[in-house]
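Input: one structure, supplied below.
Left out: one protein chain. Kept in place: all the others.
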Amino acid sequence: MQSEPCHDVAHLGHVEVLTDKFDESLDFFARVFGLKLAGRDAASAYLRAWDDYEFHTLKLSAHHTTGVGHIGYRVSSPEALERRVAAIETSGFKLMGWVEGDLGHGRAYRVEDPFGHVFELYWDTVKYRPPASDAPALKNNASRFHATGASPRRLDHLNLLATDVTEFRRFMETCLGSRVTELILLDNGRTGGCWFTVNNKTYDLACAEGRGRNRLHHVTYATDQREDILRAADIFLENGVHIEQGPHKHAIQGTFFLYVWEPAGNRIELANAGARLILQPDWEPVIWTEADRKKGQAWGLKLVETFHTHATPPVKP
Amino acid sequence: MQSEPCHDVAHLGHVEVLTDKFDESLDFFARVFGLKLAGRDAASAYLRAWDDYEFHTLKLSAHHTTGVGHIGYRVSSPEALERRVAAIETSGFKLMGWVEGDLGHGRAYRVEDPFGHVFELYWDTVKYRPPASDAPALKNNASRFHATGASPRRLDHLNLLATDVTEFRRFMETCLGSRVTELILLDNGRTGGCWFTVNNKTYDLACAEGRGRNRLHHVTYATDQREDILRAADIFLENGVHIEQGPHKHAIQGTFFLYVWEPAGNRIELANAGARLILQPDWEPVIWTEADRKKGQAWGLKLVETFHTHATPPVKP
Amino acid sequence: MQSEPCHDVAHLGHVEVLTDKFDESLDFFARVFGLKLAGRDAASAYLRAWDDYEFHTLKLSAHHTTGVGHIGYRVSSPEALERRVAAIETSGFKLMGWVEGDLGHGRAYRVEDPFGHVFELYWDTVKYRPPASDAPALKNNASRFHATGASPRRLDHLNLLATDVTEFRRFMETCLGSRVTELILLDNGRTGGCWFTVNNKTYDLACAEGRGRNRLHHVTYATDQREDILRAADIFLENGVHIEQGPHKHAIQGTFFLYVWEPAGNRIELANAGARLILQPDWEPVIWTEADRKKGQAWGLKLVETFHTHATPPVKP
Partner (left out) sequence: MQSEPCHDVAHLGHVEVLTDKFDESLDFFARVFGLKLAGRDAASAYLRAWDDYEFHTLKLSAHHTTGVGHIGYRVSSPEALERRVAAIETSGFKLMGWVEGDLGHGRAYRVEDPFGHVFELYWDTVKYRPPASDAPALKNNASRFHATGASPRRLDHLNLLATDVTEFRRFMETCLGSRVTELILLDNGRTGGCWFTVNNKTYDLACAEGRGRNRLHHVTYATDQREDILRAADIFLENGVHIEQGPHKHAIQGTFFLYVWEPAGNRIELANAGARLILQPDWEPVIWTEADRKKGQAWGLKLVETFHTHATPPVKP
């Protein structure tokens, strides 16, 4: 690992979520979850949280199945993009090359991880410019706080499955320059889960050991307060959304969470980390053992079975 | 401004606050405000919030008057320290050279801004290693959540006065590589206030136009939730602490705040930013005009007079 | 005062608020404040909070000016209504006799206080029976938590002006059997303000000394959490609602408050009392002096001038 942290990648930009129930999923994300529809094209709806500065952070695409389409990270500068492309080109990972952007951003460089997930890095983005009807009362917000549904403030992270988390870690460190903040060390010596960040957030991507290819565990948006998550639980309940687990607090990362399934089955999370950030430049990854994990979540909750078995797209048992 | 952000400085490390009422101030910070006493030497108490990873974030020093002793920022690496020292040495600002550390950190390089504030940059720090009695239940926290007093999670920022905020800005950009996130543009063309960050926090240092030399407006710790600040207001009330302003929400930066005066008169703040971070690499500073400022704080509160007149040390009118 | 508390009156039932900007006021209450429209008749909209069990708690009526139309209290039983009517008939206050109800309730007995406010007592009410589209997910709630706007849970209280609060107190004690929980004793011996309850709520009606006849200071709905009020402040801000004062905490009654003006100028409040109730049967009214009042609100806030000068309908200075 570099002695000096890599800052080429600025932040998780967007996640493309695939749905085979497009209209229902869109209704969930816009009306219940409280994201805003910034635009649409032939197969996708471009959504953002009210304080996301980019055109979109969620690309909801109609597909024959569920799961993740691709994961986009924004880089820190055009020069940083060049450095990343150079590092990726010599990485040995599966190069997919340059693509034109979409409604949300310009050209991007794509690479596939060993588990079928497609990542893209881009600099050239479309910044959300609100029309008068969506202008914020306070000019330092990206758009009006519309208070619709759960209305989280911004995109937070996603969680992917990989059959070999250690190899996934190598991909993240090599291609994105990500750093590990916490991880699960199994008794058998394997890494059971790993949490990565490219900036001061405690994490923007997590990876858990799991089967299949290109599988998504969940996508998460951040709320300002924990009470927002408690309130959202009632919103989900009133709207017949499947509440899978929570609200509770994770031991790992200490985030307060609530997991639901959107209508097509993709797992979506609301999370709040409080004031916790990783500012320490020489942070050592926190290692959690199986003994730690047996204690359950922070306050003892044992995760439901589906948390370990359900991901998208589904795979045969 | 650089096309690529500078990451040499990792985070605000500590603030030395001077008090001419040492015992009363220490009682306030430990018992009421809820910081932990990590150690003491001849003239100072070293305090930290329960999740600060360093030995201290507040150095409370006995002095003949009040105000700020020095401001410490931790750098990202030994190499980053060298780069900063090189930049500072050619900056034209007042060099103070290397100092040995104290109970909290090792050698540090000091420079004085044009307004009498002493800054130091350091890499070599003392990390807080809790004794068993202070060990956290969750291993990813720096120490036990002791729930004493207001018990904020970590140091957040400070606010200094300068007779020329534009010149102060030049100092911060040159010496620390700080970036401006928001600022007040007065009708007369001067910068009335400026908010700086070295990382993804919305700010770690603010500067307001004001008289005198080496003057402190306030030091701030961050809570996890806004409700913690409401609760703290009652703790301050019950302990006879002077509550100057709040709780309310700033328009600038959108932080929820509460300002009190510790027994010697230094202004101390509790703040909560929710999930708001500056992740955007090409963030443009938000500019607030006097017309904006006339509207008051986010929900209309007009700041009390003392907010504009009181700072430490006091100066003759 | 009776040695045994009077339980004839169960709770504040509804308030009729007059508006000379009906469409704008209705939009405010339904879309921004988050009440639900249960029905309409020729001159009025009948609104309720999502957990109010009655057909309405706010009767918004088109009028040539603003203020309060009448105040409705529900009694505990048909027998209790008879007892109240008997007490009122011999009270010496201005009898207005029986009226038929409206969309919200059946027959009611009306009496006018010495300051022009019309009170009615009723037993026969219309209970809100939600259509399937408004059915609650949890059967112990009156209707679906719709999460629109501020969406307070229920009606809480109102505040009226009277030129003689002591006489108003006599009216409340005699006609409603209300008990005083807190009051302001002015240096001149007069009662400056008085807070009344008919049940275990800390208060359902407050009276402040003020000019004019039939004047309303504010109507208040209760939220479940203080964070709901902080969130509502942003909703009001984004919707251009005049935020007059708050959020802050009153010393008197200790309620957390936020005052806004609806489009026609009536003052509307969101309040949260936490877990505070008056369960003590021999509660002695808490007396606040002018010296107490000089300290400001709980955390020192000095009330804005309009809080003392603005009420509805307006009167010439």
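The letters A, B and C name the chains in turn, as written, and every chain counts its residues from 1.
By our rule, contacts are C-beta pairs under 8 Å (C-beta built on N, C-alpha and C of every residue); 3 or more make two chains touch, one makes a residue touch a chain.
Because the structure is predicted, anything quoted here is derived from the model rather than measured.
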From C:His7, C:Arg129 or C:Lys302, residue that would touch the chain that is not displayed: C:His7
Residue touching the undisplayed chain, where the options are C:Ile71, C:Leu158, C:Leu205 or C:Ala222: C:Ala222
Of B:Asp27, B:Glu82, B:Glu112 or B:Asp234, the one touching the omitted chain in the full complex: B:Asp234
Among C:Ala251, C:Ala264 or C:Ala311, residue touching the chain not depicted: C:Ala251
Sole contact to the chain not displayed, among C:Arg84, C:Lys201, C:Arg231 or C:His248: C:Lys201
On chain B, residues whose C-beta touches the chain left out of the figure: 136-138, 144-147, 149, 225, 227-228, 231, 234-235, 237-238, 240
Residues of chain A (touch criterion as defined above) contacting the omitted chain: 225-227, 230, 233-234, 236-237, 243-244, 246-249, 256, 258, 298-300
Touch list for chain C against the chain that is not drawn: 3-5, 7, 10-11, 51, 53, 74-77, 79-80, 138-141, 152-154, 156, 182, 199-201, 222-227, 251-254, 272-277, 279-281, 286, 288, 292, 298
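The rule is simple: only the chains that are shown with their structure count from here on.
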Distance from chain B to chain A - Cα centre to Cα centre, in angstrom: 31
Whole-Å separation of chain centres (CA-atom averages), chain A against chain C: 46
For chain C, residues that touch 2 or more chains besides their own: 225, 227, 234, 237
